[in-house]
Each structure stands twice: as C-alpha cells, then as structure tokens.
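Note that this complex is displayed minus one protein chain, with the remaining chains in position.
A, B and C label the chains in the order they appear, each numbered from 1.
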Amino acid sequence: MIDLAFIAERYNYWIFIVLMMIGVYIVISRGNLVKKIVGLNIFQTSVFIYYISIGKVAGGTAPILPAAYESGHEGKGARASAAHGESAPAPGAASGESLHAAPQSAPEALPANDLASAVAQTPQGAGPSGEAGLHAAPGEAANPLLAPPDGAGDAASALGEAAHKAAEIVYSNPLPHVLILTAIVVGVATTAVGLALAVRIREAYGTIEEDELEAADDIAEFGAAFGEKAEGARA
Amino acid sequence: MNLMAQLPVLPVVIPFVAGALALLLPKGRAPWAWATFVSWLSFLASALLLREVAATGPVSYHLGDWPPPWGIEYRIDLANAIVLALVSGIAAAVAPFAYESVRAEIDERQSPYFYAAFLICVSGLLGVTATGDAFNIFVFLEISSLSTYALVAMGGRQDRRALTAAFTYLVMGTLGATFFVIGVGLLYHATGTLNLADLHLKLAGQHNRVVEAGFAFILVGIGLKLAMFPMHLWLPNAYAYAPSAVSAFLAATATKVAVYVLVRFFYSVFGLDFAFLGDALTYVLLPLGVAGMFVASLIAVFQHDVKRMLAYSSVGQIGYMLLGLSFGTREGLAAALIHLVNHGLMKGALFLAVACVVYRLGDHRCAAFSGLARRMPVTTWAFVLSGLSLIGVPGTVGFVSKWYLLEASFAAGHAWAAFMIVASSLIAVLYVGRVVELMLLREPPEQGPLSEPVKEAPLSMLIPMWALVAANLYFGLRTEFTAGFAEQAAAALMTVSGGR
Amino acid sequence: MGEFSPALIVLLGGLLAPLVRGGLLRNVFMLALPALAGAQLFAFGLGEYGNYELFGHTLTLTRIDGLSRMFATVFLIAIALNVVYAWHVRDRLQQSAALIYPGSALGAVLAGDLVTLFVFWELAAITSVFLIWASRNRRAFYAGMRYLVWQIASGVLLLAGVVFYYRATGSLEFGHFLDSGLSLTHPALLCIFLAFGIKSAFPLLHNWVQDSYPESTVTGTIVLSIFTTKMAVASLARGFAGVEALVYIGAAMTAFPIFFAVIENDLRRVLTYSLNNQVGFMVVGVGVGTPLALNGAASYAFCNILFEGLLFMAMGAVLYRTGTIKGSELGGLYKTMPWTTFFCLIGAASISAFPLFSGFVTKGLIISGAAKEHYFWVWLTLLFAAAGVFHHSGIKIPYFAFFAHDSGKRPKEAPLHMLIAMGVSAALCVGIGVAQLFTGPAGDPLYALMPFEVKIEDAHSPYIAYTAPHILVQLQILFFSGLAFAVLQKTGLYPPELKSTNLDSDWFYRVPGRALLSWTAGATRALWRLSWRLFTGRVERAMERIYAVHGPEGRLARTWPVGSMALWTAVVLGAALALAFIA
Partner (left out) sequence: MISPELALPLSLAFPLVGFVAIWLLDKRPNWREAATLATAVVLLALAIVVFQAVGAGARPAYVLFEVVSGLPIAFEAEPLGAMFGLVASGLWLVNSLYSIGYMRGHGEKHQTRFYMCFAIAIAAAMGVAYAANLFTLFIFYEVLTLSTYPLVTHKGDAKARHGGRVYLGVLMATSIGLLLPAIAWTYAIAGSTDFAPGGLLSAHAEAARPVLGLLLALYAFGVGKAALMPVHPWLPNAMVAPTPVSAFLHAVAVVKAGVFSILKIVVYVFGVDFLHETGASAPFVWIAGGSILLASAIAMHKDNLKARLAYSTVSQLSYVTLGAMLAVSAGVMGGALQIAAHALGKMTLFMCAGAIMVAAHKEKVSELRGLGRTMPITFVCFFIGAVSIVGVPPLAGSWPKFFLMLGAADAGQIAMIGVLMLSSLLNVVYLLSIPAVAFLKPAKGADAPLEKEWYAGPLYDGRNALPRDPVKEAPPFCLIPIILTATGAIVLFFFSGALYDYLLPLTETGR
C-alpha cells in the first residue's frame, strides 16, 4: 500500500533522486560531449539538493558545548562546534565520549540531547526505522537512525512532552551548506575544464559527437570504424 | 613554530602552495627546477613522517588547531604514511625525469602550467592520503583529479586522442567523485560527523538503509576512481595518451591512492562488524578483482601500444589488490597494501622506460620497441627488470607482492585464489614477454621514421628511471620498509575494524 | 702381483693391446696375457682374493674353487689358442675385443658375489658385440644391434634378479641360490634364471646365437662361440645345480637344434646350432646336479671349448681361404687343405664322442648322470641327440666342406698359425681322449681339475671311460647315425643344401617383434603428437576467441563510449546497493 503522505512529505528527496537519474541518464544516453557535461551538472546539482536537505534538522539546535568540553578546550571548542555544527540530534547514544553523547549519564546537563532521546521514543520514530533510511520524513530525519537508548528511558518519558514540542523546531545546520559550497566550486571547475576540453576536441576532430570521435580514432588506428573490420585486423 | 610539529601537513601544503607559485615562474627550466625541488622536499617530509610514525605510532594533526571531530584532522598512521611516501617518492623520481620528456612532448609555453598542475596533483593525492576527514577526501580527490584532467589533456599536442581521453576521464571521474560525495553525505546524514575515526565510532551498531546506501555509493565512487574492473574504461586511454611523465606518475600513484581510500573506508570507517562489508568483499570485490585480473591482462596481451598495454596491466594489477582486500583478513589486507606500494614502484619504472623510448623515437607502439636492446640498452634493461618485477620473478618487488597474496589466499582458505593469482601472473608473462622478446631478439625496424639511428636517453632520464628500478630490486630483497610496515599497518587496521 | 685378478690381467691387457705398436709385438703381448693370467690363477690356488668394499658390503673379485678353476683354465687356453689362430689379424678393434671380452667372461666365472658377476656379465655383453661388428657390414650391424639387445636384456634381468635376491635375503653372495630358501618361482631367482638362460641360449631364447655369431669375422666367431654360453653354464652350475627344470630344458636344447642344423646351409651357422645342442648336454648335467653330473657338465664344457673351437677354426680357415662358408658352394676342399680337413675330422670325431676322443670321455658322464637319477626319457633324448650331433657336426660339416660334390675350388692350405692353433686344439682333444688309457681312470689329469672329487667306486663307474659297454653303445649310435646319413644322402631324401633362410624363433623378434617395437614407438609418438596438436589447437582456438573479445578491436578493449562506462557504473551501483540492502 502506498502511503501518499509518506511520499509527499519527502518531496525534496524525490527531487534529488529524479534529478540524479536524469543527470546520469543524460550522461549515459547523449553522444554529444556538451550534453554530457550538462547531464553531469544536473547530476551534481541533485547532490547539492540532497546536502541542503539534510542540513535541515528537526529537533536540532545549534551545538552548545558541554561544560566538560568547555573546560578542556575553552573557546576553541565552541568555535569548533560552530564550524561543524550539529546535524542530527545525537544518534551516537552509545558513544559516551563524543559531543553527541547520549545523556543517560547526566541528562540534566544536556537538554538538547535529551530532546533527541525523547524523540526516539515516539512511535513515528520507531516505525520506519530500518526500512526507509532515504525516505525518512524531514521531521524525523534522524529518528530512524536511533536505537532506543537503553538507560535513558525514564528520563525520556519524563521529558516526553518537551520532546514533542522540540521535534517541531526546525533547525538549519550550516555545515552541509558549507560543504556544498565547496562542492559547487569543484563542480564549476569541472564544468569549465570539461567545456574547455570539448572546445579543444572540436578543434582537433571537428566534431563533438561521441560516435564520430570513436570512428575517427578507430579509422586512424585500424583503418576502419569499430566492428567493421574485426576479421581483417586479426590477419 | 616547530617545523617538526607541522610535519603531517607539510607534504600536502608544500606542493599545494608551490603549485600556485609555479604559475608565476617564467617559461623554461625554472618551473621544472622548482617542481623538482618541491617534490623532493615533500618526499623528505613524507619520509620523515614515515619514520616518525613507524617509531612512535599514529600522528594526529589538527588543521587550524581545531580538535577533531569538529576540525579537520590529518591523521597519519602507518597505512597512509606508506602511501604518502610512495606518492611523494614517485613524484620525486618523476619530477627530475620530466624535464627532457616534457620539453619534448609539451609546448614550452605551457611548462609553468604543467608543473603547477603536476604539483597540485601531487598535493591533491597526498591530501587524500593524509586527511582524516571524509569530505576533505572528496575535495582533495577533486583537486588531484582536476589537475590530472589538465595534465592528461596536455598530451593532446602529441596525440589528439589525449583530449578525448581527458574528457572521458573527466566525466567518469566526476561521476565517481559525485557518487563518493553522496555516500559521504549519507554517512553524515546518519552520524553527523565527517571525521573518519569519529565516523567509525558513530557507525558502530548502525544497521540501516542510510548507512548501507552510503556504503554502496562510496564503494562505487571509489571503485570508479581506482578503475575497478567494469568501471576501468577511462584508464587505458588516459594513461596511454597522457604525456609520458604524467603517465608514469599517475599509473604509480592515482589509483593507488584510491585503493588506499577504499581500504580506509572499509576498515577504518565501516569495519567488519557490518555484514554488508563482508558481503561486498565476497560478492563485489572478489569477483570483480578476479575478473579484472584476467580480462584486463588478456586485453593487455593483444595491445599494439605498449603504454596502453601497461595501462591495462594496471587494471589487472588493481584486481590483485582488490582480491587481497576481499579476503577480509589481516594477511589479505597486508598483501593488498604491499602490492599497492610495489605496483607503484614497478609501474612507475616501466612507464618511465617507455617515456625514454618516446623521447628518442617519438612512439610508444610495439614497433618502436623492436630491436631496442641494440639502440637503447640501458632503457631496455630497465624495462626488462621492471617487467620481471611485474611478472613476479623472485628478487623483485613483484615477487614479494605475489608471495604475500599467495600466503593470504592460503591463510584465508581460498587455495583456488592462489591459482587465480599465478594464472594471471602467467598472462603477465605473455604481455611482458612479448615486448621483451621484441626488444631483445628482433632487429630494429629497417625503414620508416623509426629506423633512424638513436642514442640512449639522456642521463637526467636514466637516473630517475634506474632509481625506481633499483627500488624494485632493493625492496624485492629487503622488505622491512614495504612488507614490514604494511603488515603492521594491516594489523592496526584490522584491530580497528574488528577483524582478526 | 698381490691379489690382482687374472681376469683383470686379460681385460686390462686387452685395453692396452691396441696401443702396442707393430703387429708381431702386439701378438706376442697378447699371447703373454693368458700365460700371465694362468700363472696368477695357479699361483693363487683355491680361495677368495681381491675383496673390496662397496655400498657397505664386502665383495669378492676372485673366487677360485673347483668349478671356477676348471672354467678359468680352459678359458685361458682358449684365449691363447685364439690369439695364435688370429695371428694374421691386424684389426685393433678385433684384437682388443678378443681379449677384453674373454677377460670379462673370465671375471664372471671367477666372480665371488652377484655384483661382481653382474659387472662382468654386462661387460662381456658390451665388449663381445664388437666382435660381431668387426666384420663391418650391414648384416653384422643389425645382427650386432639385436645381439646387444639380447645381451643387455640378460644383464638387466640379472640386475633385477640380484636386486630381488638382495631384498629377499639381504645377501649378495653368489652361491647356490636354492640354499637361500627361495623357490625357483620367486621373482629373484626367476630373473636370474632367465638371465642365465638367455646367455646359455635356452630354447626360444637361443636364436641370438644363430643370428649373430655367423656374422662375425673369421676369428671373431671362434671367440664368441666359446665364452658367453660357457660363462652362463658355469653360472648355472654354481647357482642352479640340481634344478630339475634344467634337465628338461637341457634335453630340449640338445634335441631341437638338430633339425635346424640339418637344413641349414651356412656351415658356421650349422655349428652354432651344434653349439646349442652341446650346451644342452651341459645344462642337463647341471640340472641333474649330482657330483657326477656336475663333473660331467664342467668337463664337457672344458672339452667342448676345445673341439667346438676346433670345428669353428676349421670352418674359419675354409672361409678365410675360399671366401664363402655356404655348404652349397663348397666341397672337395680336402685336396688342397688336407691338414685342415684332418683337424676338422678330429674335431668332428670329438664332438661325436668317438672313443679315443675327448667327447667320449666326458659326454658319458652326463648321460650316465641322467641315467643314474632315472631320467629315462631324458636319457633317451640325450642318446638321440648324441646321434644327431654325429649327424650334423660329425658328418655334415666335414662332408659338405671338404668332400661331397667337388665345387672346383682349389684354395691354399690354411696359414701356418691357423694350423698351429688347430693342431694344438686337436692334440688336446685327442690327448684328453686317450689320457685315461695311459694313466688309468684314477690318474686322468682332467679328473684332477674337476669341481667335485672323483670317486671311482666300482668297475661300472662312469668315470672309467673305456669299458666295453660304453664303447659298444657309443659305436652303435654312431654307426646307425652314419648309416642314416648315407641312406638319406643316396636316396636323395637328405635336404639339399639350399641358399635359404631358415625360419627360427628369431623370426618372431626380427620381423613382427621389430615391427611391433617400431609400431609401438611410432604409435606412442603419434599419440603424443596428436595430443600435443590437440592441445595447441585448443590453445590456439581459445586464443582466437580470447582475441576476438579482448583484442584491440574486441568488445572488451573498446574504450570510447562514455555512456557505456556510466552505464556500467550504474549497474555496479545497483548491484552494490542491492547487496548492501540484502546483507
């Protein structure tokens, strides 16, 4: 049964997937080199959209460094967290030493993360878990990834209400955007190089159609286009 | 500032900065001298780093003093220290060699650009190796790739096919890099971190589609970059038509770095606790590796063009590394790492020998090699020795690789794989033997442009080439720097990944 | 000279002989060798000499006992006679081989252990072939090759037997094999028995004699006729005395060659059949195995060497003078070769065991030995064979060569040195034959040499040759045999002397055997070639197929279409995704 709402909620991922397919399809199917580069760009763009999508986190907050870290790292720590940001709220429930450490040891110290733990308890969070990572609703982007924290049950239920509220807060993680800016630079550079090459190829061959290029190369090498002269060449 | 403290970043930063500076240098000898100097410097730094890592264990460097996992970390353990040394070492050998070769093959006006691209490429490859940050890997991968496209395209003056090869490479490389970046994005999605070590910790116990998809994308993305068998099609042309020195450098380093990235992601990031990793090893790497070993080697046998032949051989040799990886054992991993280094050495030497021939005869088709022993004996013997190394004759690095691969096969209980390896080596005997026979036993061509009398290649080319040949022989007999380190590195990686 | 073996004296002398310059000097040197060896032999006396260590065993080079001394003595006499007979020969190859080969045979007879025996056994084989090849013609070449195969076969059989024997008993001693507790059917004894059998020309293993001996030179045939078979008899007597099978084998040997001898035209070949028949007597003696029979066998061998040699010498002289030895081309030679005729007749008389000749004294011992052990049919066969011997050797040889229809040939008398050799042989034949008349049975010098002590218990002892019954029986046999010959000859029923090739069992290896060998070898090679061609063909076809796909124009080597690469990438991605999701 198709859950239309489920699909509709994830429209941005569908755009990403469709664009990606279109891009790859163009690369595969078009013989014209410039068209290939166009396809490549579409493909890359789809990835940008994906990154931007995952930058939007429901229930997340700007990372605030825990005291323990702060004491050790002073200002640096704060800067660091700002740089890398807080994407999905604390999936690392199991890894105590990380910044995203689950709060089971000291829930009251990290309210933000408590929220995350609480979210993990919600039925929606548990539902799609394990079967639709890519299709996760934006609001629950992180949820399917969460294993229910073992020891945090009590604290979570105590804070259940707050968690529900917090889940509706949409937080924009800047890091993916930063990443994607870098990727865009790379993409533009690639496109430029590709187009420049296309120009040079046209100068050298007089065409930018793939079939013709291959035929030209084969004729230069074997005296015939591919497949026409498999017999003669062996002798 | 203590220079030694900055050591981990130096091999990357020096060529990067120097590459930019090279653009400003006048045409002619200066850019070359600069590039040579810089590549040596970077090699020195890598070597020191290797020594330090070997002595004291992994070194971590925090870029801009931001501690991981927030900041970008350069984390050098034995595995990447070896690769760093290999890449910078090959660069150090190719750079002095390049002067004559490049002068002959590339418009002199382009020389600053050439060396700039070369240095940036070196920097990119070293960066991929040194960094401990997933997205940083992508960035450096693209830096090196972009400069590589340009370098390959510079072969267009000799042969217009270089242009199309560069274009193909560009499309495929971009595709691969984009897949990789999607994979990284998925992992980030799942964990919220980009630091490799941190990723490993956060991924532990996560069995869901996001991670699985991320794994698949990374596998395919890197697979493209390292020319895994059915995705290798960009490689032969790119290596065949690039300027000779570029071919030598790329063949010895680019795919190796990609293999290293694969190793890093498999063992340092995912780890053998993930069932899909085991499956990927068994059902993707193993068959594709074996297929590559045979198909590419067989294609190499029939090539008329020695550079293309060597390029196909590279694809086959990558099959060995994948096979080694696919065992999922410490021995297999060690064998893959050893072959990674050793193959760099032998392919580098072989391509340099071809470059010498191209320098004198302007051709890299088989016909040019006919009777070469009479015309260019020093080059011929360099080719023969490194060819033997490629085959895996004892006393050469190729043998050490083969030995470890065989041992790994037996240790993993895949006795059949051992026979696959040796069977594929025998195909190597065919394609190497074909050229060797041409060189040693045939007469030089009697007419046509190739028949003109030629001298031996200049010393500036012979010395680097023979340095690599000597490395082939030295590391074939003394293996503590290659096999010894690789075994330790493999042991460390396996500890992290939870394998045995 | 320490413990230097007499055999080695002859052997090494033979090696050195070609180096001696000048024909006369060389002949003298050669003649000195058997004398020297004889001196050494008798200086030794009975006992074991020349022990040496090999492979952890003590081996004996020279063992002199009654048996070996008897054979060694006659071997040395024969060597000397041969040297005299071949005085005119200037062919180094023949001369050398005519010493080394007898030296080896001497060594085999004296050998104290199986390894030494094997060494000399093979050495005799390999050196004797030169005497066949010495006539340097096509027939000799092929006959020599066949001969060599037979001889080496005997050698390797012996080796195999020795190996088995060593494994079964842990000993390399050359004594009576049955004493070791093994039966004759044990592979060890079977192999050795066969090896001895080949060399002593058992029936069906015999034809190498007829095949090769007549191809040798005038002098070579004589040398050959003496040593190989007698060496084998000596070995049989040592190792297989009393083996009953030998009695029947020997009986068969005495009988069947007679038919071949009768129809054979080449007189030297007739003598080789006679040789078979004579060895048969000895084999019977060995098979009976009593001291009497063994004494008979040994002494018969002793005498046989002399008279058989004499006959061969006479035929050799005929051949030497006329250039042919075919019965159909000879006849009437007595006119110009009276001495040769005379000596030949003495030889014929001896071989036919006429009283007063050596055969008479010794053959009786064997026949009596058989009779005493109640081998009735064997005894009868021996009598028949004795008659047959008279028939072909006693009558046919001299008759066709010297008498019969006159061929018109008027050759010169044999050269002096040949006459001397023949004369000495003849004298010995007669001397041995009549010695008993002068010395009495007990004092017969031949009896002193015999391996077993001669005991003359009563007046019927077979050792007393000249008794009325013995003489009477013998003369009757001879008479009827002569009568039969005369009748057949007169009625024209006697097979004419035709130039024909008589089929013997050697046909089986000369024609189909050879064809089989060459067919087998050819088939093997063809099979190998076929499989090789199939293999290379397969490889070639496989290569073609591989080329079609992987070659520069092959599908897999196609690099251009970017689209297909991308497609492949997508496929791999799909596969990887599916795999990761399933896992």
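The definition used in the following text is that contacts are C-beta pairs under 8 Å (C-beta built on N, C-alpha and C of every residue); 3 or more make two chains touch, one makes a residue touch a chain.
If you're wondering where the values come from, they're calculated on a predicted model, not measured in any experiment.
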| item | value |
| --- | --- |
| Chains in view that touch the one left out, judged over the entire complex | B, C |
| Identified contact with the non-displayed chain, of C:320, C:342 or C:379 | C:320 |
| From B:101, B:342, B:386 or B:425, residue that would touch the chain that is not displayed | B:425 |
| Residues of subunit B in contact with the chain not shown | 388, 391-395, 400, 402-404, 406-407, 409-411, 415, 418-419, 421-423, 425-426, 429, 433, 437, 440-441, 476-479, 483-484, 487 |
| Missing-chain contacts mapped onto subunit C | 53-56, 86, 88-92, 94-95, 115, 118-120, 122-123, 125-126, 133-138, 140-141, 144-145, 148-149, 152-153, 155-157, 159-160, 162-164, 166-167, 187, 214-221, 319-320, 323, 517-518, 520-522, 524-525, 528, 532 |
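In this section, only the chains that are shown with their structure count from here on.
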| item | value |
| --- | --- |
| Touch-based graph of the chains, sorted into line, ring, star, complete or other | complete |
| Chain closest to the middle, measuring from C-alpha centroids that were averaged per chain | B |
| Centre-of-Cα separation between subunit C and subunit A, whole angstrom | 100 |
| Rounded Å distance, subunit A centre to subunit B centre (Cα mean) | 28 |
| Centroid spacing, where centroids are CA-atom means, of subunit B and subunit C in whole angstrom | 78 |
| Shared-contact residues (touching 2 or more other chains) in subunit B | 164, 167, 171, 175, 209, 212-213 |
| Subunit A: positions in contact with at least two other chains | 24, 27, 36, 213, 217 |
| Complex interface listing, subunit A residues touching subunit B | 20, 24, 27, 33, 36-37, 40, 43-44, 47, 50-51, 54, 73, 76-77, 79-81, 83-84, 86-88, 90-92, 94-95, 98-100, 129-134, 136, 141, 144-145, 147, 176, 179, 182-183, 186-187, 189-190, 193-194, 197-198, 200-201, 204-205, 213, 217 |
| Touch list for subunit C against partner subunit B, complex | 546-547, 550-552, 554, 556-560, 562, 564-566, 568-569, 571-573, 575-577, 579-583 |
| Of all residues in subunit C, those that touch subunit A in their complex | 544, 547-548, 551-554, 558, 560-564, 566-567, 570 |
